[in-house]
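Note that one protein chain is taken out, while the other chains of the complex remain in position.
Right after this comes chain A.
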Amino acid sequence: MSTLPSTQSTESPATGTARVKRGMAEQLKGGVIMDVVDAEQAKIAEDAGAVAVMALERVPADIRKDGGVARMSDPDMIEEIIGAVSIPVMAKSRIGHFVEAQVLQSLGVDYIDESEVLTPADEVNHSDKFAFTTPFVCGATNLGEALRRIAEGAAMIRSKGEAGTGNVVEAVRHLRQIKNEIARLRGYDNNELYAAAKDLRAPYELVKEVAELGRLPVVLFSAGGVATPADAALMRQLGAEGVFVGSGIFKSGDPAKRAAAIVKATTFYDDPKVIADASRNLGEAMVGINCDTLPEAERYANRGW
């Protein structure tokens, strides 16, 4: 068991430390984080039992439909959502767009999602997340990607999935990939970990830490394609510590009911009876997209590196 050295001093309280950033994500575990585009949706999410909301201009399904460049949301909209709910509010910046992230921090959001769902602003560099007091969550499709984001300062990771499709297949693929790579590291001896770090293109210290812990050193959620209570429970049983639900709720027939049902199934993810009850009479699910018909350029998971 290892612990990060405390950066506190007895005189002045320390903000923005790794402990308070990662610790914030620990408080979200077992919960559902919901995409919302206005204060009314944020209230519905809070009433349904969401642990946090993600404020964004358009849900991923609409970003797909509308096309064009997807950017950080209007500060007015974000502040309106912050004012409407008492649960934490997250918001998205474009990959590498550290000025959008600065703006989000100044607005007082509780977490910044440097997200592939928005159009990347930099095709080489992600934002330096250590430069912020506000913690970051980032997407990953595999272990190396997750560790590179953590090396840049991410305090929480979500497997990417394929946002806005209502199809859980990519979420399953990415979470399984991360879990499998971690399991493999567990079996390596010290000699092999150096080569593993090279293959993963990740810092050796982080690779060694993951090998020892058998998990990421930060909280791991799942995202991108969860549309039903059973989808959420599936991701939990596969090892996600919580789920992000984007288009799946507010693109469905009865958002309030579906949101509450997904929360229930996330808490009792290992109890099929509860999941069955939660799945009854939810009305129309979002239509969904078959991921194998998505052109390469429309695969958000390929963004980020």
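Here is the rule we go by: contacts are C-beta pairs under 8 Å (C-beta built on N, C-alpha and C of every residue); 3 or more make two chains touch, one makes a residue touch a chain; residues count from 1.
In this section, contacts and distances are computed from a predicted model.
Chemist: Could you check which of "Pyridoxal 5'-phosphate synthase subunit PdxT", "Phosphoserine phosphatase", "NADH-ubiquinone oxidoreductase chain 4L" or "Peptide/nickel transport system permease protein" matches the UniProt name for the chain that's left out?
Modeler: Listed in its UniProt record, the absent chain's protein name reads "Pyridoxal 5'-phosphate synthase subunit PdxT".
Chemist: Pick out which of A:110, A:152 or A:254 touches the chain that's been left out of the picture.
Modeler: Counting the whole complex, the residue in contact with the absent chain is A:110.
Chemist: Since one chain isn't shown, list which residues of chain A touch it in the complete complex.
Modeler: 1-4, 6-8, 10, 13-20, 22-24, 26-31, 46, 49-52, 79, 83-88, 105, 108-111, 133-135, 209, 213-215, 217-218, 263-264, 267-268, 270
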